[in-house]
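Excluded from the complex is one protein chain; the other protein chains are retained at their positions.
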Amino acid sequence: MEHKEQKDQVSAQRVWQPKVIAFVCNWCTYAGADLAGTSRIKYDANIRVIRLPCTGRIDPLFVIKAFEQGADGVLVSGCHPGDCHYNTGNYHARRRWTLFRELLEFVGIDLRRVQFAWVSAAEGAKWAEVVNEMVQHVRELGPFEGYHVMLARSGRDAWLEKAAAGGGNGSGKGVAGGTPAVQKAE
Amino acid sequence: MYLKRDEVLKRGKVGLVVKGCDARAVTGLIQESQVARERLVLIGMACDGVGEPLLDMCKHCDVHTPAGPGADAHRLACDYVSGKATVADAKPEDEGWLDDVRKIEALMPPERWAFWQEKLSRCIRCYACRQVCPLCYCKRCLVEKNEPQWISSSAHEAGNFAWNIIRAMHLAGRCIGCGACERACPQDIPLTLLNKKMAESVARHFKYRAGYDPTAAPAVKAFDKADENDFFR
Partner (left out) sequence: MATIITAGNLTRLAGELMKAGCRVIAPAKLDGMVVFKAITDEHEMLPEGEYILPHSSFKEFVFPRTECILRYRLGEQGKVSYEATNLDAEPAQAAIGCRPCDAASLPILDKVFGWDYRDEFYFKRREKLTVVSIACSRAGERCYCTSVGCAPDSKAGSDILLKKTAGDKYVVEALSDKGRQLAEKHASLFEKAEGEPPVEVVDLKPAFDVEKIKPWLDTHFEDPLWLDMAARCMGCGTCAYGCPTCHCFDIVDEGDLRGGCRLKNWDTCAAVLFTKHGSGHNPRTSQEQRYRQRVMHKFKYYLEKFGLRACVGCGRCSNRCPVGQDLYAVLKTIAERAAK
């Protein structure tokens, strides 16, 4: 009995993998992540990086959008204060995020799901650390059930269910592929 | 809101009768270059508060009497001011306006989530909150842009959540707390809670209150190199 439960747990863990979206700036963090790669530093593969020109371009809406696409966590990262390629983009971003995270907290979102970092182009190791820690946090929290339930109630389960269950490769493989016949609606 | 209407613009200079809180809204519009001070003739009216029973915002109002000619440059001076309020302005240390925000904050995160899920699920997306807001002046709202459709226009829970969160965010540091959104809401969603929370955050972090100083830069437009940085790794 116990053995079966353990097995179930293991398979459940296999099925669910945290899906973390990282919005990063082109000039620092993206280059930092690149450095992590060229330095052969291993880190969790649960992160999907989206590159933007500057943290100043990362609209709070992107975070909402990421959750709407089934993300379990969102990481935002850019140049250290003072190092912005556009001089002040990250200062503006910092103000926005200061407010936005408090708003999210106020509506009941666990802030371990939405994290922020400054990672420079030279900080490949830090990038790996930040990602590992973030993924660890989200792993502990589990899937973002609250948001997933909300999406399901909004009729979005149809094409999210498999992506979530299958570890979310995001490529759309396996989703809705099983029914090649085109049905004619009324 | 009427100030930006074509019908109104056509008619030239506008005379506007304002209470202290309305003057704050006008201040916000001037700060954001939405209306030129020269285009307005402001007639300030002292106000002891409105509503039966008195609106909560009026209990904590600190602009019962609008500033008149000769006010310092950091206050919007009306051209005329009529009367003087008989009630005292709230003191800066008065935090009574945050009572209901504190109540929500005292809840556990899952309870807060459940609270907002229930409230926001009621939204029918009539956008009355937006239409009556004195600071929501965009000719085309984000929710009406559909290439791409950033915010779903459907009144399902995901769409409602995104809309209401982003609405609150877009008003952060700009909302003057008039409460028109909540009064207009046909579904009784406590919208001012979100706005007040943002006003509280803005005041705590950036020592800024919206709608007081027509010469100041709005909180989210400005920055300070010494702003809080602790939450960044």
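A and B label the chains in the order they appear, each numbered from 1.
In the analysis below, a residue touches a chain if its C-beta (ideal position, glycine included) is under 8 Å from a C-beta of that chain, and two chains touch if they have at least 3 such contacts.
Being a predicted model, the structure only gives us computed values, none of them experimental.
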Option touching the unshown chain, where B:S82, B:S153 or B:T215 are the choices: B:S153
Sole contact to the chain not displayed, among B:A114, B:A184, B:A203 or B:A216: B:A184
Touching residue (missing chain; options B:H64, B:R130 or B:H170): B:R130
Hidden partner chain, residues of subunit A it touches: 69, 155-156, 158-159, 163, 172, 175-183, 185-186
Subunit B, residues in touch with the chain not shown (by the definition above): 1-2, 5-7, 122, 124-128, 130-132, 144, 146, 149, 152-156, 159, 180, 183-184, 186, 188
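Here is the rule we go by: only the chains that are shown with their structure count from here on.
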Subunit A-subunit B separation of Cα centroids, rounded to whole Å: 32
Contacting residues of subunit B [partner subunit A, same complex]: 101, 104-105, 107, 109-117, 142, 150-152, 154, 156-159, 161-162, 165-166, 168-169, 172-173, 194, 197-198, 201-202, 205-206, 219-220, 222-225, 227-229, 231-233
Subunit A - residues contacting subunit B, complex: 60-61, 64-65, 68, 81-82, 88, 91-92, 94-110, 115-118, 130, 133, 146, 150-151, 153-156
